[in-house]
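So, chain A:
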Amino acid sequence: MLNYFKNMWLGVYTVLVGLRLTLIHLFSRNVTVQYPDERYPIPPNARNRLYLDPELCDACLRCAKACPVNCISIESLRAVPGLTPPLKNGDKRNLWVTHYEIDFAKCCFCGLCTEPCPTNAINTTTEFEYSTTKREDLIYTFVKMSDEEKKEKEEQLAIYQAEQKKKKAAEAEAKAKAEAEAKTKAVNETKNDN
Partner candidate 1 sequence: MEQNFVNMLIENPWIAALIIVVIPLVFVVIYALIAILGELKIASFVQERLGPMRTGWKGTMQPVAEVVKLLQKEDITPDAADKPLFNLAPFLMFAAAFAGFAVIPFSPYFLPAGIELGLFYVFAIGSLGVIGLVMGGWASNNKYSLLGAMRSVAQIVSYEIPAAIAILSIATLSGSLNLNVISDNQSGWFWNWYIFGGPGPWWKILVIPFTLGLGLIYLISTLAETNRTPFDIPEGESEIVAGYHTEYSGMKFAMFFFAEYANMFIVAAILMLLFFGGWNSPFGDFLNQWWMQPVWFILKAFFWVFLTIWLRWTLPRLRVDQLMYMSWKVLLPWGFVCFFAVSLFVMLK
Partner candidate 2 sequence: MIGLNEYLVVSALLFCLGLYAIITRKNAILVLMGLELVLNSANINFIAFSKFGGLNIHGQVAAIFVIILAAAEAAVALAIILNIYQNFKHVNVDEIDKMRD
Partner candidate 3 sequence: MDYLIPIIFYGFAAMILISAAVVVFSKKIIYAAFALLFTFFGVAGFYVLLNADFLAITQIMIYIGGILVLIIFGVMLTTKITGVDIKEGVTSKIQKGFALLAITIIGITLLILYSNVKWVTKEFPEIKSTIIPIGNVLLTDYILAFEVASVLLLIAIVGAALIARRK
């Protein structure tokens, strides 16, 4: 019987305590950030959409290899050393990126691709507003070389490679010659020594 009254009292009391709390909060300041007009602070290292600086990318494929999801696809072409402008940070460019594509529908935004990049070409940004009505729009192509350009590069490369080949052959020949000479010289020297 005592319990009955105690329970009743507790019921009324705790309800009143709760009502007091909610009433206080009813008149307290709200914390809402009204999104399209106001912005919630985003730290600069937030991992949202990736951004690739094509001027910095050397197509080393490290990001693609580090990606657990395989959402980065890169196609590259060997660059001609003399004709190729260097990367933005002054490093030598070894490869032309002909096609660099990230599928943000697959990406898991883990940031693993940015860590191995030697030139900081690929970076996370704070940009997150890119919802679309078509899934294809989520595939971002950062570098796409036109066919002519590609062809030109290929031709250059072919010429360069041919040259290289020739050069190499010549070099090899020269080397072989030199070696042969050296050999004969050595032979002669030994002879002389004898």
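Operating definition for what follows: a residue touches a chain if its C-beta (ideal position, glycine included) is under 8 Å from a C-beta of that chain, and two chains touch if they have at least 3 such contacts; residues count from 1.
Basis for inclusion: all candidates are chains of the complex that A comes from, given by their letters.
The structure displayed is predicted, hence computed values, not measured ones.
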Complex member in contact with chain A (any copy), out of 1, 2 or 3: 1
Candidate 1-touching residues of chain A, taken from the complex the two chains share: 8, 15, 18-19, 21-23, 25-32, 34
